[in-house]
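The structure follows.
Shown here: the complex without one of its protein chains, the others still in place.
The first chain written gets the first letter, and so on, giving A, B and C; residue counts start at 1 in each chain.
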Amino acid sequence: MDIDFYRNNNISVDLAIEAHDIVRGQLGTEIPGAVVDRHKFPSATVTTVKVVEEQAAQMMGKPVGTYITIEAPAIRDNNRIAQKEVAEVLAQQLSSLFNLPENANILIVGLGNRQATPDSLGPKVVEQTIVTRHLYRYAPEELKGGMRSVSAMAPGVLGITGIESAEIIKGVVERIQPELIIAIDALAAGSVDRIGTTIQIADTGISPGSGIGNKRTGINRETMGVLTIAIGVPTVVNAAIIAQVTLEHFLEKLKTNPMLNQIQQSVMPDYAQGIINDILSPFGGNLMVTPKEVDSLILDTSKIVAGGISMALHPAISTEEYSMYLN
Amino acid sequence: MDIDFYRNNNISVDLAIEAHDIVRGQLGTEIPGAVVDRHKFPSATVTTVKVVEEQAAQMMGKPVGTYITIEAPAIRDNNRIAQKEVAEVLAQQLSSLFNLPENANILIVGLGNRQATPDSLGPKVVEQTIVTRHLYRYAPEELKGGMRSVSAMAPGVLGITGIESAEIIKGVVERIQPELIIAIDALAAGSVDRIGTTIQIADTGISPGSGIGNKRTGINRETMGVLTIAIGVPTVVNAAIIAQVTLEHFLEKLKTNPMLNQIQQSVMPDYAQGIINDILSPFGGNLMVTPKEVDSLILDTSKIVAGGISMALHPAISTEEYSMYLN
Amino acid sequence: MDIDFYRNNNISVDLAIEAHDIVRGQLGTEIPGAVVDRHKFPSATVTTVKVVEEQAAQMMGKPVGTYITIEAPAIRDNNRIAQKEVAEVLAQQLSSLFNLPENANILIVGLGNRQATPDSLGPKVVEQTIVTRHLYRYAPEELKGGMRSVSAMAPGVLGITGIESAEIIKGVVERIQPELIIAIDALAAGSVDRIGTTIQIADTGISPGSGIGNKRTGINRETMGVLTIAIGVPTVVNAAIIAQVTLEHFLEKLKTNPMLNQIQQSVMPDYAQGIINDILSPFGGNLMVTPKEVDSLILDTSKIVAGGISMALHPAISTEEYSMYLN
Partner (left out) sequence: MDIDFYRNNNISVDLAIEAHDIVRGQLGTEIPGAVVDRHKFPSATVTTVKVVEEQAAQMMGKPVGTYITIEAPAIRDNNRIAQKEVAEVLAQQLSSLFNLPENANILIVGLGNRQATPDSLGPKVVEQTIVTRHLYRYAPEELKGGMRSVSAMAPGVLGITGIESAEIIKGVVERIQPELIIAIDALAAGSVDRIGTTIQIADTGISPGSGIGNKRTGINRETMGVLTIAIGVPTVVNAAIIAQVTLEHFLEKLKTNPMLNQIQQSVMPDYAQGIINDILSPFGGNLMVTPKEVDSLILDTSKIVAGGISMALHPAISTEEYSMYLN
């Protein structure tokens, strides 16, 4: 795949692991200033991409920071035992990104549109979250030992509120002063394989243009003034990518024929973009590919994410019990 | 009815017209510092209570300001022609409380819990509201003539977000700086007759302790720094009031018997409160009386309120078309 | 309490245990033809009322059959460990009412109105139910050993569909021919104490006039042609009962005064009903008392009921895992 295609067409690659693989493919070598590490767990593979230097950030189109990708086909497989293991891996990885006292305040933000199923992951996670901030100030000391102070909000989307999500969040953050923000969002992936198999955790928050909704202002440490961890789950692929990849695969096959190989070089730049525009034009870039059973995918994923967050934030919640503490 | 009962029991009388009637009943004369005016329309009666002086405010437990009560049985009667007329009356009365340039920013706030039907009026009105703020800056001048810049939010309730509604709203208000806030809330009435027949508009916003949710911080000009109009619709009556009124009616009937009349004087203070506590104890003061078909009541009312707001804010929306502009 | 009052006013006593206690109170002795048995569990007390003879059925206004009442304050207390125990007790008691082969077909029916929170328990349980009927015919034998064939439906309410629930269910039952129907419904209790503390299981199904919605045709073995177990959970109390009980408590206190005692006898029949009618008239008998936080009550209860059903029907689901198998 050609990252220039995405850039030229304003199709964001939300997953750092995909941006990394594209750029490394173009370079033919490891990306200077980016460090990759991989671990295998029974139900998941965890890949950490640390974008250490500004040059790597520029090449990948991703800010300097840590991007953890959990790859787990169990998310899609309706295997609840394995899903529980994925939630534990998520809890563990999430915990590695912050170091907070037990009385810290945490704000959970569910981005996206609760009315449009493929974009409803964030609000669904908020629904499943155990909120304690309002109880916390009255709680006895011994209880506080096991539960942190958590609040949660789903700011809605621009088309429904008339207000950018980042404005709403910033307003609330200024008033309640959390020590950590965890923002959950549905992502657009670069490949159908990613839907329902991948969770990304990033300590860089959410950057302009990411997510399947157009959140134009970033939600990150720079804009919010506090560590902002984003948890993103691919639920759609932009339809333009399906068209693009179809052409690429076709041309790839033509390569085996030497005469055709030469044609590929010449025709591709001329035709590809025009064709995609023709086919998808009525909705601009706003056509999304999503599984027909997206509702059960979103429901299962929201439980994994909400469960993982609860285990990471509240030491008192054991892995045996976590599913009991979903709403 | 005895307002001391409500005060002693922390049962708020949300409607100024009810507070006014109780106090006037106790005084036996008009309340000094409060001015009442009444107009009849085909489908509604409009009563304006102006609390002019602080003394009247103290007696009624309502801040100085203007309280407009629309009484219209049509709200409950599923008569859509009459409901349209009520929306027009609401638009007219609402307009009388503000004087804004055509390019003013207005923030609609839907208070309450979308998950609990009797408390979901505010969020439902937000769903029905035409939001234009995000379009407004790109709209051509001629369009702006007919549509004001409107944004809308439903902040949720403390038990679900862990954050007081007033904190969330204040945060957003500081960032988007509206010239007017209109806050919609489900109210607890002092009588079952009020459910589905009454709309209150108040330029004093929402005061601590009002509404069927406990919104502890006020949402008004004082806290928000801008004119805040509250639109409140009774959807419930506190169960304690049912018990209280039952006893009062019973004792009233006993009065016809002179011997019993004397008993009434002595036993009431001793018994009434204890009985009510006994019966309703498991949920403290938090039991509400609501019609079984509260869902259709809330739906119809939300259309009247959203329609009235749209006609008041957007001169371009005619009364013939208003129902087309509900979402 | 006086069961004649309920009968005269068409207020049903949905719980057999309440009907039993009222009748026994009136008789001053055990009811002939009704057998009561009680067991204590750590988180719940289980009372079984067997209405054995027609005479007892007549007196109690409940058909001949077995009524199991689980009383467990944990349902309301937001204690999830105890709620799990209640689900186990429910599973056990439910299992005692049927004896089915492993390949039996079971139809779960969620009665009530999903749009009105206090009446939404049935549809919520259906949402949480693991449905397997469509998978079952393709499943390998070894899987079938642990999971029965389950289907689920929420027929809606008359005001929204224009069709009686019983008609819809009967039509489906004739086509899919289940060996067992389990119907879940929100009930109206005779006392506020019952809300969020009680679950009733009855092998008599649902009789005309029961439930908080008016389901005029019964849903039981007689109408459906197959064993129909009803699981009912009180979520409301009729407002007329609050008024009635208030008067009764008041008059009870007057009894201590001999002169007043005599008055009670004479005035009660004359006044009580008229007062209640006056106060509640605008909505006839259709005013319900419900806790303000009815949404979380319904959510917690639906998980207990759906979890209990899943454990009773699917031997493969262990009590440790059951909460993982809620949707």
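What we mean here is this: contacts are C-beta pairs under 8 Å (C-beta built on N, C-alpha and C of every residue); 3 or more make two chains touch, one makes a residue touch a chain.
Small disclaimer: the values here were computed from a predicted structure and weren't measured.
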Displayed partners of the chain not shown (whole complex): A, B, C
Which of A:A19, A:A243, A:I309 or A:M324 contacts the chain that the document leaves out: A:A243
Selected from A:D37, A:E54, A:E293 or A:E320 as touching the chain missing from the view: A:E293
Options C:G33, C:G61 or C:G159, residue touching the unrepresented chain: C:G159
Given A:I108, A:I182, A:I195 or A:L326, the one touching the chain that is not displayed: A:I195
Hidden partner chain, residues of subunit C it touches: 131-134, 149-156, 158-164, 167-168, 170-176
Touching residues (missing chain, whole complex) on subunit A: 76, 113, 115-119, 159, 192-193, 195, 197, 212-213, 239, 242-243, 245-247, 249-250, 253-254, 257, 260, 263, 267, 271-272, 275-276, 278-283, 286-296
Subunit B residues touching the omitted chain (full complex): 80-81, 83-84, 299, 320-321, 323-327
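Operating definition for what follows: only the chains that are shown with their structure count from here on.
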Whole-Å gap separating subunit A and subunit C, where each centre is the average of the chain's CA atoms: 44
Whole-Å gap separating subunit B and subunit C, where each centre is the average of the chain's CA atoms: 35
Rounded Å distance between subunit A and subunit B, as computed from the means of their C-alpha atoms: 41
